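All protein chains of the complex are present and in place, except for one that has been dropped.
Right after this comes chain A.
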């Protein structure tokens, strides 16, 4: 993404990879325009279908490789939901699984060269985080009624401290979707941008070997980050869901 300009200096465009552009033609990006976002979201859906549907077509008792991965993903998220939210959280398992599979597959697809990383966009992660926030809040009130507000009233603390704590709790509650979404988008964007910056240095012959090594190292780290951020997003969703199910911890 870096080009050596006519003056001989290096020009970096680490953020160009995140530009949303129409797939066909150069028109403005309207809400319905098929864009590179559309393409990579479609690929994400296709990859998930391939991984979880196609691989389990045979439904063998002794699984093959692909079926093992599908079962592993299922067991991983299922165990997370049960461990964090308890048995009554199991009915929300498909939603959590949808979130996890979308984020982890989108993150990994974004690591392909020339790929567009949908989860690096704050618009995408904000939708996910706000959806979780609204779901948890509405579910909390529906299941617990006004007593859901008791979550903010720390009854184990000394009485004079409680209003202060309640204020802090309310603020932290509303900050949740912000941190939830920015954490994911920020991690994905930063890693990809850093890789592009290193790639820019490869234009200088003397530095290019070091640049390649750095890209490789960053790529390895990004593979790790891709999974960990999906995991963190999912487990935080589970934690928030637990608050809605059992507000009095």
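Definition applied: a residue touches a chain if its C-beta (ideal position, glycine included) is under 8 Å from a C-beta of that chain, and two chains touch if they have at least 3 such contacts; residues count from 1.
Note that contacts and distances are computed from a predicted model.
**Q** One chain of this complex is not shown here; going by its UniProt record, which of these names is it: "Sugar ABC transporter permease", "MoaD family protein", "ATP synthase subunit b" or "Sulfite reductase (NADPH) hemoprotein beta-component"?
**A** Options "Sugar ABC transporter permease", "MoaD family protein", "ATP synthase subunit b" or "Sulfite reductase (NADPH) hemoprotein beta-component" narrow down to "ATP synthase subunit b" for the missing chain.
**Q** Looking at the whole complex, which of A:70, A:84, A:129 or A:197 touches the chain that is not displayed?
**A** Within the whole complex, the residue contacting the unshown chain is A:70.
**Q** Quickly run down the residues of chain A that touch the omitted chain.
**A** 1, 3, 11-13, 15-16, 18-22, 26-33, 35, 37-38, 41-42, 44-45, 48-49, 52-53, 56, 59-61, 63, 67, 70-71, 74-75, 93-95, 97-98, 101-102, 118, 120-124, 127-128, 185, 189
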